[in-house]
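Reviewing the structure listed below.
Omission of a single protein chain aside, the complex is shown with its protein chains in their original locations.
Order of writing sets the labels: A, B, C, D and E. Residues in every chain begin at 1.
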Amino acid sequence: MVVKIGILKCGNIGMSPVVDLCLDERADRNDIDVRVLGSGAKMGPEQVEEVAKKMVEEIKPDFIVYIGPNPAAPGPKKAREILSAGGIPAVIIGDAPGIKDKDAMAEEGLGYVLIKCDPMIGARRQFLDPVEMAMFNADVIRVLAGTGALRVVQNAIDDMVFAVEEGKEIPLPKIVITEQKAVEAMDFANPYAKAKAMAAFVMAEKVADIDVKGCFMTKEMEKYIPIVASAHETIRYAAKLVDEARELEKATDAVSRKPHAGDGKILNKCKLMAKPE
Amino acid sequence: MVVKIGILKCGNIGMSPVVDLCLDERADRNDIDVRVLGSGAKMGPEQVEEVAKKMVEEIKPDFIVYIGPNPAAPGPKKAREILSAGGIPAVIIGDAPGIKDKDAMAEEGLGYVLIKCDPMIGARRQFLDPVEMAMFNADVIRVLAGTGALRVVQNAIDDMVFAVEEGKEIPLPKIVITEQKAVEAMDFANPYAKAKAMAAFVMAEKVADIDVKGCFMTKEMEKYIPIVASAHETIRYAAKLVDEARELEKATDAVSRKPHAGDGKILNKCKLMAKPE
Amino acid sequence: MVVKIGILKCGNIGMSPVVDLCLDERADRNDIDVRVLGSGAKMGPEQVEEVAKKMVEEIKPDFIVYIGPNPAAPGPKKAREILSAGGIPAVIIGDAPGIKDKDAMAEEGLGYVLIKCDPMIGARRQFLDPVEMAMFNADVIRVLAGTGALRVVQNAIDDMVFAVEEGKEIPLPKIVITEQKAVEAMDFANPYAKAKAMAAFVMAEKVADIDVKGCFMTKEMEKYIPIVASAHETIRYAAKLVDEARELEKATDAVSRKPHAGDGKILNKCKLMAKPE
Amino acid sequence: MVVKIGILKCGNIGMSPVVDLCLDERADRNDIDVRVLGSGAKMGPEQVEEVAKKMVEEIKPDFIVYIGPNPAAPGPKKAREILSAGGIPAVIIGDAPGIKDKDAMAEEGLGYVLIKCDPMIGARRQFLDPVEMAMFNADVIRVLAGTGALRVVQNAIDDMVFAVEEGKEIPLPKIVITEQKAVEAMDFANPYAKAKAMAAFVMAEKVADIDVKGCFMTKEMEKYIPIVASAHETIRYAAKLVDEARELEKATDAVSRKPHAGDGKILNKCKLMAKPE
Amino acid sequence: MVVKIGILKCGNIGMSPVVDLCLDERADRNDIDVRVLGSGAKMGPEQVEEVAKKMVEEIKPDFIVYIGPNPAAPGPKKAREILSAGGIPAVIIGDAPGIKDKDAMAEEGLGYVLIKCDPMIGARRQFLDPVEMAMFNADVIRVLAGTGALRVVQNAIDDMVFAVEEGKEIPLPKIVITEQKAVEAMDFANPYAKAKAMAAFVMAEKVADIDVKGCFMTKEMEKYIPIVASAHETIRYAAKLVDEARELEKATDAVSRKPHAGDGKILNKCKLMAKPE
Partner (left out) sequence: MVVKIGILKCGNIGMSPVVDLCLDERADRNDIDVRVLGSGAKMGPEQVEEVAKKMVEEIKPDFIVYIGPNPAAPGPKKAREILSAGGIPAVIIGDAPGIKDKDAMAEEGLGYVLIKCDPMIGARRQFLDPVEMAMFNADVIRVLAGTGALRVVQNAIDDMVFAVEEGKEIPLPKIVITEQKAVEAMDFANPYAKAKAMAAFVMAEKVADIDVKGCFMTKEMEKYIPIVASAHETIRYAAKLVDEARELEKATDAVSRKPHAGDGKILNKCKLMAKPE
């Protein structure tokens, strides 16, 4: 049996690029098939409506994952409306601003995964060009991966896959990813590695606050440029700290790896030279 | 006028996640609209065919960008076939294995951008889990961004956009991105920063060789695990070196930034506190 | 004329060890004489009362600086009461929890300097021993110094000194040190150095939040240990980032130095080999 | 029973800020009460005399700790004279220049703790401003803490406390802290961490030699500025090396922690998640 | 019995400076005596002939080691000719360009050890001065030592020594040192340390390619300077990665050490504080 997963990407958060890849990291998993529809960087209601409708009406997957910034913004709300009415189980993956709408999403019959360490970018024209944008995303992806946030997301979606396979009701995740939930998923062997990952997570969270201040609450260019620049310096250091955490796990050959088997099962290993089981 | 860009993502290379974002880094550019269709991590002929046809027949954008690993593999070849016959200007973005088919692509009436520093991942189940996969991609994205490779790609697509806007024939890029072309696009002020970026580019190229060896040319687990692990250590250092290059540019306040204006024009600035022009 | 400065240190914040030293960094300034009274790590009302009274009644300096954690706690409140009634101009230097009492302090006729980047320590017995405590303080001192917060404090006190010397009314500072005020005082030449310093400041601020959570809002040892450990990892990285900022200033020989002259005047220089003026 | 400890701080060495804090790192120890009298950065005979007499005649603690630079200089000698005659057990804590007077101090009936890795600062007006001063102290505190020197000092004072509590004669310490004594106190688990700590200690010792050369033996500004600057670069690297040593201990979860219990007892633990005992 | 070893050094590769030292690292081994003849940086046929003849005809050691760049170049070929005809067992140690002549050397009755990670230097006058040259060599020596390549060379020569001592036929080594052979010799305890060492080895190999491109295949100064500079940045990072690998081994006190005993035997130890056996 092959589970068909539909993914809607409207606008971008750090998790967006890897949400589909983390289900099938070696592209050899034979129990899922993924279709992605997206509207690029934009997430206006009209773009979202077009792709969401196409997903619900044409692709008709077993379940749908919508991912993008701020699930409480007009575009994502349009997606929630369509998905809520669409009859296909769906989950919204978003960042911290979505937390205020989490109960609303639950009431709409939608699952949600809200990632507190997936911060807004420093979206000021004087600062953000394509290169800076890509570097920011590289840092965020590292933080998502190394703190365990990515694993929480992946587990939530895999649970939906496994339910489809087993003919059970699809469990709609209702998760706000905090530093505690993230590091728990990473199975750190070294408690200092865990503490470093938690620190990186919280630093990433703070990046969001700084960027909100720089993008929405500060008018003067000579003030907001240093603010958004400081946010990107912070995420850069959060990424460095995640690297340090992982190196600490390497020091005792204890990096947790949970690859997918060909049949989709999640395997487990720690020693680098061992077989996953 | 709004140029409609169709992007096909089948399988993943480091450039895939940012190819659409780098056209509209602040999501406020009013001259383009992007639609993405993708098949997740997989790039088999059947998946590719489905999304490519949908793009050509339903979305019908002004031009199409196909991006994914190895343009010479069966799946991408299927895409090339469909796009070649589809009557919509199209460009294939891929990694080094595509170089051997570049003339074929030109003959098929397709443009191409082949990025030598976008290496294959260490796709061994004993090593690669979703976390390791995401970290590798984070490192590659940093290398793409910091060496200038990303800017070459973005410029090539922007040139297509501008041609549509100006009613000119769409120029199909025919580019193999080398370290020289990449660093030229980055406008480094400091020659040592440039040399570091070139070094990082070539290190990333070498990662591909190592991963090919580890994934396809080595049978025994106890041999190939260290090989793919060494490839990921190498890309991690390439990413570090890119960071060092950028910090060197920061030291004299000379980081080149080329943000998009709201109307899509590419602006230019170096001093952090200056306005882009 | 020699201005007599009385300093009360009850309990400890990062600024405490250097508050007197920063007025006379080479111990050769002939216009001030400092007396310090302190109660060590403790800041209970009885200890505070004893030293505050001794200062007001016996030492009788030209003005008094009280420094310690949380100016709104019972001990510091006792000091405020005594100083408010004591007839000697006085300023309270404290950390962020004092902000809620800043108007009260103003009404009591006291000056205040509240330093947002001087965070609470991870005061859990399972984590904090004398070594960890000292390392935390080392990191905080580096952040205070490198972000400019220390310079704001020093300037505020020096202004009081200069007023005494000139026979003017002593200006009671009313300052909440934010990242903006701190970096302004540091006269950064390089805008990236400034952004890094701002990032470090905000990271240090966040440390306070994490430690409050770990010390007061979490009961279980297995939960609060990683929390306070993560706070100390964060301040360690804030200190590293400050170092990076300073190295960036060194790169163009632009470190701002403002030593005191022998007569107490504040000199100024940037190039390392130049004379201060 | 509460032991009353009087601390005199005249002038500043790296240990000065933390000498009282290291006895009561969480400010909750109920068996000691500390009073500090200090003269700020200065340590001239008149300032020292005033505070020393006040301590002996007014505060009258169970024992007195005098701390400051060069115990053989005129100011500290005045303190030694007063303390020797004062009838209260007293110990002098100082830096390497005090070693030449250690027998004299013993003859005066005083204890001593002389810390070889607590170096003189680069006290040249062209170089040292309040910011540089604070950074130097941050580095020295890190070296003191991470090499174990701080623990030797703390143990020596705690032994005096415990003796008072047990009604025994107060043991006056007679210790010159070498790298061997320091690292022994730190209970390093990893021998490389220990070697790194020793290296950092000796580098810090060398800083003193360089600063003496730069401050007292070199006349020309263009010569002594680079010398004192090189001393501060050296202590910066000593602090980095101490950090590396501690990270090595973290790698196997073996950081030695010896917090005080509420009753003053010294507890012991190594694994981060364990209870101290 | 004392084995007399003759070493010819003509031109320089990274291994040249340490080839004799690695046989007798503490200069106390009583079973060998070494004579070195060399021609400095040059390796032209006339220089090589002079020293090679002197070695064969005057020094007449038990066996001869010739070391230098490119064993297939005219100078080294002259050495091979003389050594092949000289009747004394001889081995050629060289870099990767020698691989193409390895069968020829075997036919000439010579042993060979060809080190793939001993790269050509960036020999362009605009870039390479004595300081840059020395730094490059420092980096290469670190890579040779830390990856295990040096140990392979040393073992090969020690085997020749031991054979002379035991009166056996001298085994002429026929070895191309790859990353696998190198790391195997290093007995890494931590598989990540091993992977890092392999990565560093391969990066060093790549340096050779870059330098060949910069020195022989590129004409224009403005092109070849960045190329050779990028090669040196790469070897600098390879050396850093080797350091990281060794620090990882230190983390669990597992650095492999194989010192020579006084009688020449190779001892073995891992724990730093243990005796070699």
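General observations
Simple rule for what comes next: contacts are C-beta pairs under 8 Å (C-beta built on N, C-alpha and C of every residue); 3 or more make two chains touch, one makes a residue touch a chain.
Being a predicted model, the structure only gives us computed values, none of them experimental.
The shown chains contacted by the absent chain are B, C, D, E, with contact judged over the whole complex. Across D:Asp158, D:Glu179 or D:Glu249, the residue that sits in touch with the chain not pictured is D:Glu179.
Summary of contacts with the chain left out: across E:Gly11, E:Pro76 or E:Gly264, the touching residue is E:Gly11.
Touching the omitted chain from subunit E are residues 5, 7, 9, 11-12, 16-18, 20-27, 29, 33-43, 47, 50-51, 123-135, 137-139, 141-142, 144-146, 150-151, 154, 186, 221-222, 225, 229, 236, 239, 243, 246, 256-261, 267, 269, 272-276. Residues 179-180, 183, 191-192, 194-196, 198-199, 202-203, 206, 210, 223, 225-227, 229-234, 237, 240-241 of subunit D touch the missing chain (whole complex, contact as defined above).
Mapped onto subunit C, contacts with the missing chain fall at residues 247, 250-253, 255, 271-273.
In this text, only the chains that are shown with their structure count from here on.
Relative orientation of subunit A and subunit E, expressed as the C-alpha superposition rotation angle, is 120° to the nearest 5.
Taking the CA centroid of subunit D as reference, the farthest chain centroid is that of B. For the pairs C-D and B-E, the larger set of C-beta contacts lies at C-D. Checking A-C, A-E or C-D against D-E, more than half of the residue-numbered contact pairs recur only at A-E.
Chain geometry summary: the mean Cα position of subunit B and that of subunit E are 40 Å apart. In whole angstrom, the spacing between the mean C-alpha positions of subunit B and subunit C is 49.
Centre-to-centre separation of subunit A and subunit B, using mean CA positions: 21 Å.
Among the residues of subunit A, those in touch with two or more other chains are 191-192, 195, 225, 229, 251-252, 272-273.
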